[in-house]
Structures are given as structure tokens and as C-alpha cells.
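Only one protein chain is missing; all other protein chains are in place.
Chains: A, B and C, in written order; residue numbering restarts at 1 for each.
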Amino acid sequence: MAAINAANSGSAPSYGADEFTGKLQAAASEIFGIPVAIFPVTTGTAANALALAQMVPPYGAVYCHDAAHIVTDECGAPEFFTGGAKTMGLPAADGKITARQVAGAIAHAEDMGVHHVKPAALSLSQATEWGTVYAPDEVSALAAVARQHGLPVHMDGARLANALVHLGCTPAEATWKSGIDVLSLGATKNGALCAEAVVFFDAARARDFERRRKQAGHLWSKMRFVSAQLLAYFANGLWLDNARHANAMASALAEGLRGVAGASLLQSVDANEVFVALPEALVAALERQGFGFYRWPLAAASGGVAIRLVTSYSTPRAHVDEFLRAVRGSAGPNS
Amino acid sequence: MAAINAANSGSAPSYGADEFTGKLQAAASEIFGIPVAIFPVTTGTAANALALAQMVPPYGAVYCHDAAHIVTDECGAPEFFTGGAKTMGLPAADGKITARQVAGAIAHAEDMGVHHVKPAALSLSQATEWGTVYAPDEVSALAAVARQHGLPVHMDGARLANALVHLGCTPAEATWKSGIDVLSLGATKNGALCAEAVVFFDAARARDFERRRKQAGHLWSKMRFVSAQLLAYFANGLWLDNARHANAMASALAEGLRGVAGASLLQSVDANEVFVALPEALVAALERQGFGFYRWPLAAASGGVAIRLVTSYSTPRAHVDEFLRAVRGSAGPNS
Amino acid sequence: MAAINAANSGSAPSYGADEFTGKLQAAASEIFGIPVAIFPVTTGTAANALALAQMVPPYGAVYCHDAAHIVTDECGAPEFFTGGAKTMGLPAADGKITARQVAGAIAHAEDMGVHHVKPAALSLSQATEWGTVYAPDEVSALAAVARQHGLPVHMDGARLANALVHLGCTPAEATWKSGIDVLSLGATKNGALCAEAVVFFDAARARDFERRRKQAGHLWSKMRFVSAQLLAYFANGLWLDNARHANAMASALAEGLRGVAGASLLQSVDANEVFVALPEALVAALERQGFGFYRWPLAAASGGVAIRLVTSYSTPRAHVDEFLRAVRGSAGPNS
Partner (left out) sequence: MAAINAANSGSAPSYGADEFTGKLQAAASEIFGIPVAIFPVTTGTAANALALAQMVPPYGAVYCHDAAHIVTDECGAPEFFTGGAKTMGLPAADGKITARQVAGAIAHAEDMGVHHVKPAALSLSQATEWGTVYAPDEVSALAAVARQHGLPVHMDGARLANALVHLGCTPAEATWKSGIDVLSLGATKNGALCAEAVVFFDAARARDFERRRKQAGHLWSKMRFVSAQLLAYFANGLWLDNARHANAMASALAEGLRGVAGASLLQSVDANEVFVALPEALVAALERQGFGFYRWPLAAASGGVAIRLVTSYSTPRAHVDEFLRAVRGSAGPNS
């Protein structure tokens, strides 16, 4: 917010010709250790859909997890922006698809020939929709299959900072060094007001991208206000600090839940999301105390209810402790 | 073909203003027992994709079987023609989705709200991709769920004639009386040179459809040549006779295969397709004798190989017998 | 900016369920004197293209001025968002198309039938691209022709506040009372950081608009920051005050230029834009003094050069005077 206010002083060239946007290219290139082309936008849906539209033709197939944001949460934005391409969701219980799955899906498409959409891109969510994180060698193996068939690789990095903190690797290692060609980089979930970006690790892939962004109504006349947010986000490791806090709060939640009778963590807690199964009576009791949950539809097994807990850069430790106390208080003597 | 040649004499008004196209409206209305608006096109993909584009917005969801032609075999045509809508494939081992599945999928979409594509249409294949046929009351139950949520219902009738012959019901009973709003009617697989049609049972739904067809390049200047095929197709029950023959040949194949050791019919043979599992060695022996198969990817179970056998209006009984003899000859003494 | 900072305190529901967005509905309804459905977005291109996509089918024609922003400055956004509709630019020297022109264009389309895109909407820029303003009766006459042929009417109100100040009429009179159905309301050019909106005067026309906005990546998770800007914009007549200042500065420029030898105002200065022809030598002299101009391509007549001067809410009177002094100083003794 301070950065936005600072950008508000004086007047400035419009449509991204301002100094903030210029500095952002340099800052992002330094962060990723390679010259990148970075294009700010203001929603994650726009970042993903514009990135994919740049990568695949209308008759293309995008391989991804079947719970990927691009499949389930963007109201058909990838199909709309690409003019018809299909997202091909692959199942994976832990949110991480495998190189073998992708190879199999591509082989099937090749058997089908012209009747089938053409394999055109691979898209990986990092961290995944299930709060897990791909290791760099997992990404490399997936990217290798894609490359073998001529497919570029996209990363939906709405939670990339959370993944980086978990992995302890550099942004470069987690992205282009592992075979990522185009990155949707999220900042809004991690502290920004409205700042996302599409990052191309090879500028040649960004050809005419500014027209595509303009045609979709995502070129701001006062672009400096988005760029300023991203500059502040990268400065002094703020993005990683924010993510580190969010991850720590998720870990604390997970740790606290481990001792609760009837509670069962459904996924490895790698980033800032906790998926946990709890007895129905316990969830109901918590709801009566004023907590609200998104009851996850996929994990009704084990007689309980699955809920998702998401932490953020602004989650106070006290809230975590308060929630855990409430859980233990409602869970009965054994816990 | 005789009908096409007849249409070639003299000159005629272009773009569908000819007498053949006029007669077709009357003929189709008589066939279906209700005034219909029928629009000839020349491929099944065009019929399906244009029909769906007329029914759903770019942010719409089309519920259907996960092996539906619109999902797997049209290279993304529905997504392209609708400008972004998604086909939502539901699994069903026998090719027939259920009212309960559709209700569940719609409920999930409603929970997700604006992030999810909007439930916008139901599409049923009749006969299905697995050679089975929906009974009218199954269609009615599905259509009732759709109607309850405001969704129009489409039928992919690429093999409608085969289904009608199997059901022994009228075209009206199989379509609008069961709740179908828009029909893709196939003739090419059943004898025509290049004739399909989109049939609207309520003319109000066809508003501006002629522009949509024109914009997609599917308005023929010499439309009479397509209309003439459909007129001949309907005349004297030719379409049903052709389908009756095709179905009978499929039944004969199924009957013959029932006695073969190791052969296992995978689906009820309701129309003109036979899905059968055979021992790998037997399939290989048949291939050596010159038979060619589409080895179906989904049924590797039981140690054998699944193949699809499709019969048509022009399949001679002798070919069926010859194939069955070859199977028995290669299958060994027990059969 | 203060409003944005205020919206930053505490946390809030996301995706437009916040209190700011709720208040905005009420505020806009009060401003326009009728219950409206208002949807904030963050660029004018998005507002126009989403509005048109809601109004016209892919095979539709949008009638407008041939220099309209939707024709010349949005990189094909209307065509992209509508899935293929055409903008049909009509010429008018003063930027204002006439009811007669629109009637003629529609009649031609009707003669052409299915081969021609279907007349589907009328779009008027207010103020126009040439800095002129439609009188309410001019808008009414245009809207009457549209309505007679079933076309809804869109207003590109990127500079609506400037037009209102000039006309001295109410927002209602300038819009829905004159026959406007859907309004793109601009605030960014008139002081906001990034706030535009699509306003529907009949909520029925807004059906599913929130999905269309989401699918295009224009639904902000932190929507309150846009809504807060619009609330501040409307509060205490700030939008009109800003526009009044901008218009006054443009009038002062025009007045000052009237006395300059060789200067010729090319358009009536109704809003915040001045189009003036000046001798080439004078423009060159000004450029040498550090002024920069957009040399307008359409008015090379009269031996001079046409330039565009745009004033804003933040243009100081001193800048206007300084510019006029420079002009007079360079224009020679006669002026």
C-alpha cells in the first residue's frame, strides 16, 4: 500500500511506459537469475488464461491436474482466451501429476489423430491445489516428457512463494532450471492489492503478448500502480517472508491437529493449506462457535468431514492457537 | 446418389431457397409428428457444435458422457463454436449417464458459483458411444433434471435410426416427447454421402441459427444437394431399413461371438456396434489373416484385448459369416 | 487514494461480496435515479468489450462512429469478447453519427440477409472521440431507430462526466431516459486509479454478467479496492467537479487559441479535448520549446497541422496559460 501511494505522486507515462514498469523488468530478471519478460496483470485468472493463450492453439490440449485452478475455478477462462483449447485434467490423489501420466495421455492423443485436440502444453500448479509441493526433480521429469513431444510448460505459481520457502531452492531452480517456460506469478494471495504477472523465461515466447493483454482489457493505463506493488513485493525478500509466515502458521495448525482424536491430515502440509478430516460432530461444534469452513467435497471417507484451512501472510499466531484450543475443547477428553 | 443426380437437373435458387430444402421442412415435420425447424449441414461435428453453440453461452457447461463424441472426437469443436464452453464428461460403464449423476454435477456447480462454468445444457448420445441405447424413460428422467435447472437438452443422434429400430418407438417418442429440445440427426454413417441436420423441436430455439451456420461456413450455396439426400433418406422408411440391416448384422456378430472361447461381450449390443474382449493371441491371428481392428484402450482387463466391430447399411451378411468363421477357426477346438 | 487506503483496513469478503461493493449498488442507483446493476472493472477496454459481449451474438453488427474507441483503440477487444461480432464504423465529421445513418446501415444489412452480420447493437461515445457532445434529443433519435429494429443501445461513457457538465442535465437524462440500455462508465481518465464500470439500467440485461466478467479475468478477489474508488468518485459530486475543471481548462485553451493567427479550431470544444489546426512552423517551434503533441492524422488540410490537446481534473490553470503564452510568443506579431 505504501508503494502504491508512492507511485501516486506526480504524473507518469501511461500504458506501462512508466519507470516502475521498467524497473520491474530488471528486478524480476535479478530474482530469477536470467533476463525475463514480465507482464503485470491484476487477476490470477487473467495471468493463467493469457499465458495459456500465448502457448496453445484453439485446437490444443493442456495437460494438468484435474483439480487445477484452470480446470475448476476460472469459469472457462482458458477455453475462452485460447478460442477453444481443452484442459485435460489428470487425477492424482496428492495433487501432483506424474511424468508417466502425461506421457500416457499424449500417447493416447497421438493415437486418436486429427479427431483429438492436439497436445499443446503442460501446466503445473506450484504449490498444488492440495497444498503439496513438487520437488524440482519432479518438475524436471514432467517437463522432459513435455519437451520430448514439443509441448511448452506452464507453471501456475499463484502460491509460488510458498513453494519456494518449502523447497529452500532459488526461484530459478524452481522454474526455468526445471524446465518451466512460462510462469503465472501470484502476489495477491500473498499480500498485494491486485498484482499478478506473466513471466516468460525466453523473451521470444512473449512475442505480441502485449497485444493479447490489451485485447483482453488487461493493459492498465496507470500500469505503474501494479508494477509498484510487484517491486515492493520482491524488495528485501518481502514475498518470501510473507510466505514463510503463512507456511509456518499452516505447519502449526497441522502440528496441533495431529494430536486431536479423530483428526486425520489428508495431505502433506507443504505450503499454506491444511486439508484435514474431522468428525462431523466436531466440525458442527466448531461451526456453532462461529468458525466457518469450506467443507471439501472429495473426502467424505472415514465417516468424517474434510475441511480446508488456509493461512496467509497476515494470519496471527494467536488465531491459530485460538482455533486449536477450540478444536481440543470440542474434541473431548482423549485428545 | 440417385437423389443427388436428380437434384442436378436444371438450375435452382441458391443458399437453401430451393424446393428440396422447402420440402425437407415438411418431410421432417411429418417424420417427427410436430412442426420442426431443420437445418442441413454436412458433418456430424458441425451439427453437434452448431447445435451446442445455439444452446449455451461461452461460460456454460455441457453435461454428457465422458466418452461422448463431443468430448473426445471433435478436436475441440464444441469449445470453439461456443467460444469457450466446457464439456463436462460423466463416467458410465455402459455409456448411459443417469439423472442422479447430472443432478449431482449441477449441484456441485451451483456450490462453486461464479468460479465454475454455468450449467447450461445436457447432451445425450443416442445410440451411445458404447453401442447401447437409452430407453425413452431414461431420457425423460435425465431431461426432467435438466429442465428443473433450466438446461435445454441436446441429443447427438448420429446413430438415431439405429436406436429407433432397437426401441421400436416413434421418432417423436425418442426425442421431443422424452424432453429433447435440439437434435443432431446423422445420415452419413447410415447411407448418405454427406448429410446431417440440426433439428429444433421448438422453432423459437432456432432464432438466427441460419446466421450461425453461415458464419461457420456451413451454408452451402447449392444446398439442394444436401436436402435431396435427406429427403431420400426419410422417404419410404429408407433410414430405418438401413439401420435395421446394420443392427441385424451387429446382432449376428454378437450371437456368433457368444460361442467363442475366451470371447466376452463388453456391452449390450443394442445398435450397430459390438464391443468384445478377445484373447490377444486370437486378435493377433485374425490380424495376420488380414482383418484390421481398432483396439479399444479402455478394456485391457481380463488378459485380453478389446476391439470394436461396427456394421453398416452396406455390411453384407457374408462378411459377417466370413469373420465369424475366421474367429472360430483361430480360436481353437473348444469354441 | 484515501478511499483505497481506507478500504485496506481490516479484512473483507472477497470477489465482490464486501460492503463497499454493496454500497456501490445503492450509490449508483441513486446517481442514476433508477435501480441499476453496476459491475466494477479496471479498464475501459474491458468495460466496453464485456458490455458488448453481453449485448450481441458472434454474428452481430455493432453500429458506431468510425473513430470510436471500440473500433480503433482496443486492439480488437470487441471482436474477441463477442467471439466474432463486427464493429461497423459510420463516418461523421463532428464525431456524432445520426439516426438517418444508422437507419440506412440497418436497411442495407437487412437487404443482404444471412450473408451479412446481423444488426445487433448501437454504440455511442459520450463525449465523442472529437470532443463533442450528443444532446439528449440526438441520443433519443438514435436510440429510437435502434429500438425500432430491436437493437439495444450502448454508451461508451469514458468521458460521461465531461458530457454531463457540458449538458447540464442529470445522469438519468443523459442515459436511460434517452434510451441507453448499457453504459460503460469511466472514472480512470477523470481521477480514479483504476476504476471503470458496466452499468445496466435494466437488471434483466445483466443476467450472468458476473460469469462473463469472471471468465475474462476481470473479477478481482479484492474487489473492494475498485468499489471504494467509485464510491469516492460519486460522493459529493467529485466526478462532476473533476470534469467541470477539465472542461473549463479546455475552454480556456480554446478561447486563447481563437486569437492566434493561423489557428483554427476543428471541432466544437464541448468537453475536455481541443482539436486545433496550427501552422506547421508554429507546431515545430512549440516542439522545440519542449511541448509534445499527438499530431492528428485526419486533418492535414489548410496547410497546417492538427493537434489534440486534452485537459484533465489535474490540469493547473497555470499550465494552460503557459502554453498559450508560448503559442502567442511563437505565432508572430499578428496574433
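Everything that follows uses one rule, which is that a residue touches a chain if its C-beta (ideal position, glycine included) is under 8 Å from a C-beta of that chain, and two chains touch if they have at least 3 such contacts.
Given the structure is predicted, the values throughout are model-derived calculations rather than measurements.
Although one chain is omitted from the display, it touches the following shown chains in the full assembly: A, B, C.
Of B:A3, B:A27 or B:A49, it is B:A49 that touches the chain left out of the display. Per the touch definition above, the residue from A:A3, A:C75, A:L219 or A:A232 contacting the chain not shown is A:L219.
The chain that is not drawn here is touched, among residues C:A85, C:L266, C:A285 or C:L309, by C:A85.
Checked against the full complex, the one of B:K23, B:K222, B:R308 or B:R328 touching the unshown chain is B:K222. Against the chain not displayed here, subunit A makes contact via residues 15, 57-59, 83-84, 114-115, 117-118, 208, 210-212, 214-215, 219. As for the chain not pictured, it touches subunit C at residues 58-60, 72-77, 79-80, 83-86, 108, 111-112, 114-118, 297. Not every partner is drawn; the one left out touches subunit B at residues 1, 4-5, 8, 11, 41-47, 49-50, 74-77, 80-81, 188-189, 193-194, 211, 214-222, 225, 314.
Just so we're on the same page, only the chains that are shown with their structure count from here on.
Taking each chain's centre as the mean of its C-alpha atoms, the one that lies farthest from the centre of subunit A is B. Inter-chain spacing, taken between the CA centroids of subunit A and subunit C, is 36 Å. Rounded to whole angstrom, the centroid-to-centroid distance between subunit B and subunit C, based on C-alpha atoms, equals 50 Å. Here the CA centre of subunit A is 40 Å from the CA centre of subunit B.
Within subunit B, contacts with two or more other chains are made by residues 58-59, 83-84, 114-115, 117-118.
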